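With one protein chain withheld, the remaining protein chains of the complex are depicted in position.
Showing chain A:
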Amino acid sequence: MWSKLDITEQRIIQEAKNGNRDAFAELVDLYKDKVYHVSYRMVGNRQEAEDVAQETFLRVYANLDNYDPQYKFSTWIYRIASNLSIDLLRKRKKNLSIDAEISGAEGVDWHDRLADTGKGPEEEVLTDELQEEVQGAIMGLSPKYRAVMLLRYIEDLSLQEISEAVQLPISTIKTRIHRGREALRKKLRFM
């Protein structure tokens, strides 16, 4: 079943496909917060999160013709964003292991990087300290587990949607979520 929102979205996508730049700007506006947020939680800092989010939309623009409307647009866009995030994390890890002095600093780094987290006052659910602990625990997951956990619990995707986004069978997604939950539990149990 298509909701009214989906139909509006499909119309905007079609116009963007036809080369209408204003329609594409509308798409960016619709998805920028979601894409930015998942990128931010994946890479752990604002500057790289913006780079990833921007690159995501450039890829979307270049590949609009390849978008298959039988999948949700959001699923497709999350796939691009999470893949770009994982790529960036891989590159970062490589650079870190080359530079021995910085290696091992990855886990500490996010503390400083997250210091500039700007939150709307209405979203002040956890204290800043707790926010950092939780983000730190998430950063402790390997990227492939992190991506699945974020799509599940931050973007609220169903197991089926995650399976489509990361292009792995549902059974694999379940395993990663189970292990991801256990890993986070061990880190956050004394909070």
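As a working rule, a residue touches a chain if its C-beta (ideal position, glycine included) is under 8 Å from a C-beta of that chain, and two chains touch if they have at least 3 such contacts; residues count from 1.
Keep in mind that, in the parts below, contacts and distances are computed from a predicted model.
A.B. asks: When you check the chain that is not on display against UniProt, which of "Molybdopterin-dependent oxidoreductase", "Anti-sigma-W factor RsiW", "ATP-binding cassette domain-containing protein" or "Amino acid ABC transporter permease" does it turn out to be?
C.D. replies: Protein name of the absent chain (UniProt record): "Anti-sigma-W factor RsiW".
A.B. asks: Have a look at A:Asp6, A:Asp33 or A:Asp87 and name the one touching the chain we're not showing.
C.D. replies: A:Asp33
A.B. asks: Since one chain isn't shown, list which residues of chain A touch it in the complete complex.
C.D. replies: Considering the whole complex, chain A reaches the absent chain at 19, 21, 24-25, 28-29, 32-33, 35-37, 40-41, 46, 49-50, 53-54, 57-58, 61-62, 64-66, 117-120, 123-126, 130-131, 134-135, 138, 149, 153-154, 159, 174, 177-178, 181-182, 184-185, 188-189, 191.
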